[in-house]
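Every protein chain but one is kept in place in this view of the complex.
The block that comes next holds subunit A.
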Amino acid sequence: MGLSKLDQLYRQVILDHSQHPHHYGKLDESTRTIELNNPTCGDVIQLHFLIEDDRITDIRFSGHGCTISKASASMMTDLMVGKTLEEALQLEKQFSLLVQGEEVQDVEELGDAVLLSGVAKFPARIKCATLSWKALEKALAE
(Lines give C-alpha, C1' and ligand atoms only; values in the text may rest on other atoms or scores of the structure.)
Protein backbone atom coordinates (compact mmCIF):
# COMPACT_ATOMS: atom_id res chain seq x y z
CA MET A 1 0.00 0.00 0.00
CA GLY A 2 2.64 2.50 1.05
CA LEU A 3 2.04 6.19 0.78
CA SER A 4 -0.72 6.00 -1.86
CA LYS A 5 -3.27 5.74 0.95
CA LEU A 6 -1.98 9.02 2.32
CA ASP A 7 -3.80 10.84 -0.46
CA GLN A 8 -7.06 10.05 1.32
CA LEU A 9 -5.84 12.05 4.28
CA TYR A 10 -3.64 14.70 2.72
CA ARG A 11 -5.81 15.95 -0.17
CA GLN A 12 -4.32 18.79 -2.20
CA VAL A 13 -6.79 21.31 -0.76
CA ILE A 14 -5.73 20.26 2.74
CA LEU A 15 -2.06 20.71 1.91
CA ASP A 16 -2.87 24.14 0.41
CA HIS A 17 -4.74 25.25 3.53
CA SER A 18 -1.87 24.04 5.69
CA GLN A 19 0.84 25.74 3.67
CA HIS A 20 -1.13 28.97 3.19
CA PRO A 21 -3.55 29.10 6.11
CA HIS A 22 -6.42 31.57 6.00
CA HIS A 23 -7.07 33.91 8.94
CA TYR A 24 -3.65 33.18 10.42
CA GLY A 25 -2.41 35.78 12.90
CA LYS A 26 -3.99 37.98 15.54
CA LEU A 27 -6.70 40.63 15.66
CA ASP A 28 -5.90 44.20 16.68
CA GLU A 29 -8.97 44.10 18.84
CA SER A 30 -10.49 40.85 19.96
CA THR A 31 -13.43 40.35 22.26
CA ARG A 32 -12.52 36.78 23.14
CA THR A 33 -9.30 34.74 23.06
CA ILE A 34 -8.64 31.15 23.94
CA GLU A 35 -5.67 28.80 23.95
CA LEU A 36 -5.91 25.03 23.74
CA ASN A 37 -3.16 22.45 23.49
CA ASN A 38 -2.89 18.84 22.49
CA PRO A 39 -0.71 17.36 25.23
CA THR A 40 0.21 14.27 23.21
CA CYS A 41 2.03 16.24 20.53
CA GLY A 42 2.64 19.64 22.09
CA ASP A 43 0.56 21.46 19.49
CA VAL A 44 -0.92 24.74 20.69
CA ILE A 45 -3.62 26.84 19.09
CA GLN A 46 -4.89 30.27 19.98
CA LEU A 47 -8.17 31.62 18.63
CA HIS A 48 -8.99 35.32 18.61
CA PHE A 49 -12.59 36.37 18.05
CA LEU A 50 -14.39 39.57 17.35
CA ILE A 51 -17.97 38.95 18.42
CA GLU A 52 -20.71 41.53 17.93
CA ASP A 53 -24.36 40.92 18.80
CA ASP A 54 -23.86 37.16 19.21
CA ARG A 55 -22.26 36.94 15.78
CA ILE A 56 -18.63 36.16 14.89
CA THR A 57 -17.62 39.12 12.75
CA ASP A 58 -13.93 38.24 12.57
CA ILE A 59 -11.60 35.46 13.69
CA ARG A 60 -7.87 34.63 13.59
CA PHE A 61 -5.84 31.65 14.70
CA SER A 62 -2.20 31.36 15.75
CA GLY A 63 0.08 28.74 17.25
CA HIS A 64 1.78 25.73 15.74
CA GLY A 65 0.56 22.36 14.63
CA CYS A 66 0.68 19.60 12.05
CA THR A 67 -0.72 19.69 8.52
CA ILE A 68 -4.09 18.40 9.65
CA SER A 69 -4.55 20.74 12.60
CA LYS A 70 -3.43 23.81 10.63
CA ALA A 71 -5.58 22.98 7.59
CA SER A 72 -8.54 22.27 9.84
CA ALA A 73 -8.14 25.59 11.66
CA SER A 74 -7.88 27.43 8.34
CA MET A 75 -11.08 25.78 7.05
CA MET A 76 -12.87 26.33 10.34
CA THR A 77 -12.09 30.05 10.39
CA ASP A 78 -13.25 30.42 6.76
CA LEU A 79 -16.52 28.89 7.78
CA MET A 80 -17.15 30.81 10.98
CA VAL A 81 -16.92 34.41 9.84
CA GLY A 82 -20.45 35.82 9.86
CA LYS A 83 -22.02 32.93 11.77
CA THR A 84 -24.07 33.40 14.92
CA LEU A 85 -22.74 31.69 18.04
CA GLU A 86 -25.55 29.16 17.84
CA GLU A 87 -24.76 28.35 14.21
CA ALA A 88 -21.06 28.07 15.00
CA LEU A 89 -21.66 25.56 17.78
CA GLN A 90 -23.98 23.56 15.56
CA LEU A 91 -21.32 23.38 12.83
CA GLU A 92 -18.74 22.27 15.40
CA LYS A 93 -21.02 19.37 16.36
CA GLN A 94 -21.44 18.39 12.71
CA PHE A 95 -17.71 18.50 12.08
CA SER A 96 -16.99 16.39 15.14
CA LEU A 97 -19.38 13.72 13.84
CA LEU A 98 -17.89 13.92 10.34
CA VAL A 99 -14.31 13.18 11.40
CA GLN A 100 -15.47 10.31 13.56
CA GLY A 101 -17.03 8.74 10.48
CA GLU A 102 -20.62 9.40 11.54
CA GLU A 103 -23.49 10.36 9.27
CA VAL A 104 -23.81 14.14 8.86
CA GLN A 105 -26.83 15.98 7.46
CA ASP A 106 -26.29 18.99 5.17
CA VAL A 107 -22.63 18.12 4.91
CA GLU A 108 -22.01 20.87 2.32
CA GLU A 109 -22.55 23.45 5.07
CA LEU A 110 -19.13 22.53 6.38
CA GLY A 111 -17.39 24.00 3.30
CA ASP A 112 -13.83 22.85 2.62
CA ALA A 113 -13.80 21.10 6.00
CA VAL A 114 -15.76 18.27 4.38
CA LEU A 115 -12.47 17.19 2.84
CA LEU A 116 -11.27 16.23 6.30
CA SER A 117 -13.73 13.33 6.43
CA GLY A 118 -10.78 11.05 5.49
CA VAL A 119 -9.41 11.62 9.00
CA ALA A 120 -11.98 9.10 10.25
CA LYS A 121 -9.78 6.36 8.77
CA PHE A 122 -6.80 7.60 10.84
CA PRO A 123 -8.12 7.47 14.42
CA ALA A 124 -4.85 8.72 15.91
CA ARG A 125 -5.26 11.94 13.95
CA ILE A 126 -8.87 12.83 14.86
CA LYS A 127 -7.60 14.99 17.73
CA CYS A 128 -5.43 16.96 15.30
CA ALA A 129 -8.48 17.74 13.15
CA THR A 130 -10.72 18.72 16.04
CA LEU A 131 -8.25 20.82 18.08
CA SER A 132 -9.30 24.22 16.66
CA TRP A 133 -12.98 23.26 16.68
CA LYS A 134 -12.78 22.21 20.34
CA ALA A 135 -11.09 25.53 21.08
CA LEU A 136 -13.96 27.31 19.33
CA GLU A 137 -16.53 25.37 21.31
CA LYS A 138 -14.76 26.13 24.56
CA ALA A 139 -14.41 29.83 23.74
CA LEU A 140 -18.05 30.24 22.77
CA ALA A 141 -19.28 28.33 25.79
CA GLU A 142 -17.57 30.78 28.14
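Criterion: a contact is a pair of C-beta atoms (placed from the backbone, for glycine too) under 8 Å apart; a residue touches a chain by one contact, two chains touch by 3 or more; residues count from 1.
Criterion: contacts and distances are computed from a predicted model.
S.K.: Out of "Cysteine desulfurase", "Glutamyl-tRNA(Gln) amidotransferase subunit A", "Biotin carboxyl carrier protein of acetyl-CoA carboxylase" or "FAD-dependent oxidoreductase", what name does the UniProt record list for the absent chain?
M.R.: Choosing among "Cysteine desulfurase", "Glutamyl-tRNA(Gln) amidotransferase subunit A", "Biotin carboxyl carrier protein of acetyl-CoA carboxylase" or "FAD-dependent oxidoreductase", the correct UniProt name is "Cysteine desulfurase".
S.K.: Go through subunit A and note every residue touching the omitted chain.
M.R.: Against the missing chain, subunit A presents residues 1-7, 9-10, 12, 15, 40-44, 64-68, 122, 124-125, 128.
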